[in-house]
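I'd like to ask some things about the structure below.
All protein chains of the complex are present and in place, except for one that has been dropped.
Which chain is which? They are A, B and C, in the order written, and residues in each are numbered from 1.
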Amino acid sequence: MMGVMRLGRVEVRVTDFKQSIDYYSNVMGLQLMAQENGRAYFKAWDEDDHHSLILVEADHPGLVHVGFKVRREEELDRFEKALEEYGVRVGRVSKGERLAEGQAIRFTLPTGQVMELYHEIERPGNGLKLNPDPYPANLKGIAPPHLDHLLISGDDVKGTTDLLMNVLDFHMSEQVILQEELTATFLFRTNTTHDIAVIKGPDAKLHHFAFALNSWDDVLRAGDWLARNNIAHDEGPTRHGVTRGLTIYFFDPSGNRNEVFSGGYAPGPDFIPVTWTEERFFTRGIFYHRGESNERFSTVFT
Amino acid sequence: MMGVMRLGRVEVRVTDFKQSIDYYSNVMGLQLMAQENGRAYFKAWDEDDHHSLILVEADHPGLVHVGFKVRREEELDRFEKALEEYGVRVGRVSKGERLAEGQAIRFTLPTGQVMELYHEIERPGNGLKLNPDPYPANLKGIAPPHLDHLLISGDDVKGTTDLLMNVLDFHMSEQVILQEELTATFLFRTNTTHDIAVIKGPDAKLHHFAFALNSWDDVLRAGDWLARNNIAHDEGPTRHGVTRGLTIYFFDPSGNRNEVFSGGYAPGPDFIPVTWTEERFFTRGIFYHRGESNERFSTVFT
Amino acid sequence: MMGVMRLGRVEVRVTDFKQSIDYYSNVMGLQLMAQENGRAYFKAWDEDDHHSLILVEADHPGLVHVGFKVRREEELDRFEKALEEYGVRVGRVSKGERLAEGQAIRFTLPTGQVMELYHEIERPGNGLKLNPDPYPANLKGIAPPHLDHLLISGDDVKGTTDLLMNVLDFHMSEQVILQEELTATFLFRTNTTHDIAVIKGPDAKLHHFAFALNSWDDVLRAGDWLARNNIAHDEGPTRHGVTRGLTIYFFDPSGNRNEVFSGGYAPGPDFIPVTWTEERFFTRGIFYHRGESNERFSTVFT
Partner (left out) sequence: MMGVMRLGRVEVRVTDFKQSIDYYSNVMGLQLMAQENGRAYFKAWDEDDHHSLILVEADHPGLVHVGFKVRREEELDRFEKALEEYGVRVGRVSKGERLAEGQAIRFTLPTGQVMELYHEIERPGNGLKLNPDPYPANLKGIAPPHLDHLLISGDDVKGTTDLLMNVLDFHMSEQVILQEELTATFLFRTNTTHDIAVIKGPDAKLHHFAFALNSWDDVLRAGDWLARNNIAHDEGPTRHGVTRGLTIYFFDPSGNRNEVFSGGYAPGPDFIPVTWTEERFFTRGIFYHRGESNERFSTVFT
């Protein structure tokens, strides 16, 4: 069973719906695809699918669900069965519950987050399918090409990691082991360092979700754009030791942490994982250049 | 059957063995892992496997075989069976035929090249597995992190494409259709624009094989290093329209075309392919900036 | 006498006025400041002065005049006297002959081009003088920050070089000596590799004028924008051996060659010049990566 393709969507709560739509449209530079029933749907410019980010108005920020797209519709049944055999209770999301989506299966990770698997979604495409230029002419804002990964927190890091690896066939690129306890894992289905990562922390929480950028130069331009727009900054531009990624962290208007991420390496299913220990994780692992973490980065979850 | 992981190795003929070893070691910046029985084995610094490039001395350049690594040893039997059902004659390569490798299955593509599938190979690793820095300290030469893709030529582009897609489950990122004929295809197993591409041309030939670079800046540094070493230049630095990749082409001492490649996008199995036609393929498709191909690029194969 | 500050303006002939205005506005990304009496005046976004490029409609392309800005108005008299003592006939351009400009002195270089020295010009500024962001928010097109240099041709390379160095106190960064003849010189007043260069060729002609870019990444984006707009390409992206500069050459709609240029080094008046000879000028000197020039680059002047 090898059908999970990629992180397809994150649904997050925002406390000021209008301001958030403005932020994700004009600062992050996503395309607002639709607004309906209290939800706003966005896609990044290079994605073929209808949306990868869903905003829902709420009185506090955080993650509603994370969705991974599987290769074929019929795999939903197989994953449902495998999850239940593994001891996970699985529900169904009907087609039409949200816009442009088909049905999905839904379950809760040991760390408390709701995950969905789905295949069907409308596919408007990226508009670059016939003799194309390499990117659209009039991108605005940061304009990342696609959603990249997310980092979730909870107590049972091992439980979520095992489920993702054993049932959904995720692979591990890196792990953090502090005082012999598995403290964080970086897991992938695409050939990137992580599509999802799990870290010890409060249950059912989101640390950040990240959009991809093409280069360190794009990270600089993103930083410039964020500063110009007075977006709350968390860290960067810098390099992570973990994953080698080039990054900036910042906050959306509701306090959900965002990242733009470039670089890293290209692991396959046979990649020999990297291990970080207390010897270097807090110095070179998190922020490679600075050599120490920042308080906010370690403590703010939504 | 979804087990092909990536382009694992290319074996190429070189006419001056010693000069070629020097070139791939000091100009390309690969690590010479072993030299035995008339073959030299190289790995790029970020690869875990023992080698990705094998040189064999011969009186003319060209491709001996291209090898794709599959996820599990037992998949060899399944692929063997599937290929034979598809009408392809399959042979076995015994463990020990080349250094550090296990057994493989071998067959010939409709375009004439020999392809192998294998799983077993010694794995020295990249040396960056415990609290690592992001790359080794003393890289020399271009020092690409890993082998990326190759482009082969032949008459039956459709035949090779169909075999790769239908039996080995490759996905298509881009295709070139000139006067209604399928002229080139770009196929992937990893989330890159191509692990292998096939183009109309002389049978059983190699157009180029490519190593990955991390950035446009690394492409510049590669170009500088090639110039400093008076390596025969073909084209670049530039961008391809096809794949959006950033590139330089050049020739090894025997005349095999090499490329270093960065960028492109990150397609999944559900990617909606891009199509190029005579309207733009020869202008913006091949070399996006220059707007025309060069004679040598279109006619030199080894 | 050390008062020449920089290349202040080039006035060029264009054969299609309207199309040229569109090109310099939307492709090159300059700001159209005014249009009056058959001339169009442009400034680059980071320049404080009113304009650095003037277009004049004509039946053939080419250079009308090149203007260098001196530090103080009173230096015009001193330069006039010094030029006349050197044997150069000097004329006066009255304030108001062109828009926004004060008076200038005018003379003809030994290679045949008309040069002006001036101080007075209106100064709208770059709009970034109080607590600024690092660049304007809504730049369009290539949007170079400023005019950088020009290359002129003629028979008497030595004559023009001597005049610029001996009377106007230009410094030499690089020279090309082929078969013991001074074939090209690169001269500067700012701390860049050249504000003006002179090369053996047809008298009174322009090889190209160049705008500055900040980085190799900006050179790529410029190349992408030129390709998207189907602008006639000459060469690049590449690096020059001479000056180390990173570059693309292309043509405006009338056939005047343009360049965007980044990099190089930062010579002072005491810089020990670089010399190029036939041994490497045509291989690594002109286009460092390619290792040879292109026919068009060596033969097209306007």
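We adopt the following convention: a residue touches a chain if its C-beta (ideal position, glycine included) is under 8 Å from a C-beta of that chain, and two chains touch if they have at least 3 such contacts.
The model shown is predicted, which means the values in this text are computed figures rather than measured ones.
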Request  = Taking the full complex into account, find the residue in A:H65, A:H146, A:R239 or A:R257 that is in contact with the omitted chain.
outcome  = A:R239
Query = Given the contact definition stated above, which residue among C:G201, C:P237 or C:G263 touches the chain not shown here?
reply = C:G263
Task = Touching the absent chain in the whole complex: find that residue among C:D16, C:E97 or C:E279.
result = C:E279
Request  = Just the residue numbers, please: which parts of chain A touch the chain that's not shown?
outcome  = 216-217, 220, 223-224, 226-227, 230, 233, 236-239, 241, 246, 248, 284, 288-291
Request  = State which residues belonging to chain C touch the missing partner chain.
outcome  = 2, 5-6, 46, 48, 69, 71, 123, 125, 128-135, 145-146, 190-192, 212, 214-217, 239, 241, 244, 263, 265-266, 268-277, 279-281, 284-285, 288
Query = At which residues does chain B meet the chain that is not included here?
reply = 133-135, 137, 215, 217, 224, 227-228
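One rule holds in what follows: only the chains that are shown with their structure count from here on.
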Inquiry  = If every chain is a node and each touching pair gets an edge, what shape is that graph: line, ring, star, complete or other?
reply    = complete
Task = Please compute the C-alpha centroid of chain A, do the same for chain B, then give the distance between them in whole Å.
result = 31
Ask   = Between chain B and chain C, what's the gap in Å when you average each chain's C-alpha atoms?
value = 43
Query = At which residue positions does chain A touch at least two other chains?
reply = 133-135, 215, 217
